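First comes the structure, then the notes that go with it.
Shown here: the complex without one of its protein chains, the others still in place.
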């Protein structure tokens, strides 16, 4: 059975994006694979491709400006500092935040570690509960496990509701009362489910820590490429992100945090640039984000990420989300008709991101990924750094197709058709 | 008085390098500043410029290969993983080391923090002495100060011999006996002095920790761009480096450590990719460097750094060092003849790197840097993240010119002449 | 270069006849079913696990004085089991010294290598090396 074209009525808003111009911005999309096969890149939840403007921004930095930033007098150093700090301003503004709420890190993982080492170690101890969920990426589990061994905090996990494939919000409402810190993935990298983060924050603030209000950290690695996040409006205390999942380069990400909370944080990685004075007896630290940014920063990466948010900013993120989400939902719907395919996630919700996790009852996920790759379709397979979620789903891995802004309906159709062929031939 | 040409006899080995072809490899060197002035980049100790092959390697990665690495089945992910791991192998080999001695970090600063958080916190405690020096960069001071507050280690500093501008090795010999960990800068970023690291390691191993042998960490940020370092041959336990100071990109560096020592290290930054299994109850970790590399790595940066070591490897590093060192020594010698100029460092030693720190008795260092910049000369001014060393030198900052492989005798002469003009006009 | 054991040579030719990667995969799926001495799941242990495979793969070697060298193995992914079967069939009944002298180059001739991702290729090389070194232990030929 071919993909049913009439189902494309699911895709009203795609019209708002000019996919031809969008695709033309990404050099890799014209790459041909072995046997002149077209690349259909559906591994966007792992990392997105980069528009030419991002590559150019870093090129231009290295070819014309490169110099170490801060404390600098010469022309190049001045330009580099100006560009680097303009990147901070621009990226922060994209997230609705003042520039000094943004601490550059190497990615979401380091950002969450900064919350653990910088804030939690200074502010939590025995008796404090860190509430997280079964839906988390390992980046939001392992740092808490390490911290708990060290300083006696207790970790509790909000379970996945296995029926609805969403967080068990009833369990959350009860558990939040004991929590000093609530750490939740904004949008799941496996299920595509967007958690009701507004309600989670509201509950944590009103009922957390016995009514005192808990701190909230959101893992927005998968959310940032999908929707426009306004950090102050959300009202959480920490927001962790990676540039490479939203069109930016590898090696850079951010922790957003409020001025008040930042003041309660201890330094984490230390060295040059984060100090005010160093003597043999001791040191005093800078104020604001610089206190947490030791050493030569990710300068070229900041330029690249800045270009990425400027590129994204050309588009209405609601249109972008509608496009991606409807591609994923259409694809999931078609796939349910393929014998033996099972889908994980809630593809009946408009808030779902571009992720479709699936398995075939006979074909091993890894074989499936090879067989899809043979058709030019890049899908990922594995536990997606979410083993507890796999455990909750009763599987050890899934295959995952994930869409982003440049993917097209034709690619989704081709994907479904190739998958159908694979299943017919190999099961 | 013009720069004396006969002193160029100091420069026998420059002949071995073809500076025209070398310079042609660096796009930024043809940049013109305000008023069509040529750029003379003398801020190499802060960060070096990048050859086109490094820029191209990252470009090519983003335009043709970009995918997240590890646990990957599709073509791009396979190529990215292969290239990333080939970078590890290639970079490690450049330092004479097996690939699994190399832990990627975001730079020297994070590498030293990894020693502090990953090794020292697990292996040192009350009663242990960390021996470092007055010559250190803040990156090798502040992490120890933070650790000492936390776990009671004691920090001792080997003083600078203010006469010879080198480490007081007699003091070192005595102090090393109590030390569990010795942390020394291989080559000073302020003085250009290369410490006798071979002897330091030998003493630490034979007499450290009451004869048991101390661990040794070398900060090789300034050494790597200057000489070929063979990690196993040196015999230290940790070697910290930054790519951006040796022709590579920002955002990446490494900690080298031996297999045995690595096994005694606790995880530091944690999350995905560094675990073997994660359950709600706890996690087990990967073996080798991956245990310390959580999250999406600096993929493009690894490709870029790999290209940088391949580029460097075309040259004999002894010739490179001789070239840079003799430029610096020639320059320092000329500068001593300029009235009011005072030089910091030992420019009579062949081991000295490309760094010339200086001050004028009347002209403020920052003014000096501006006045040099007006001539197109990029020099840095400030405490160079070495306030304790500034204190020892009795100054609050210096101006610093630092040479690298692409700098020429003509640039050195022009620098000296412009400086002479500035001093005549402004003092 | 075509100095491969007869059984292996036949397999190589089988694969060379394939039109494209999908056909080669189909053939590997076929071979996966023909594992001469399967290793049932119950016998999968940490000791016989092949490291470097993403999926589970387990292998053991048997040397029988009369019937020669044999591979027992199993994997949960069929492509892995297929590669394992190719090897198992290719060397079945050879002497340990013949097996010890084998190189993994036959995979190139099968044109399968290009279809293996690096991690898969690594897994395969680990598998091959386990078998080769196991055979070497039992070989009389020194050197």
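Letters A, B and C mark the chains in the order given here, with residues in each chain numbered from 1 onward.
Assume a residue touches a chain if its C-beta (ideal position, glycine included) is under 8 Å from a C-beta of that chain, and two chains touch if they have at least 3 such contacts.
Fair warning: this is a prediction, and the values are worked out from it, not measured in the lab.
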Which residue from A:44, A:81, A:222 or A:352 sits in contact with the chain not drawn here? A:81
For chain B, the residues touching the chain missing from this view: 34-35, 363-364, 366-367, 370-371, 373-375, 381-382, 425-426
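Heads up, the rule we're going with is that only the chains that are shown with their structure count from here on.
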Shared interface positions of chain A, touching two or more other chains: 34, 366, 370, 373, 381-382
Where in chain C do residues touch two or more of the other chains? 54, 117, 120
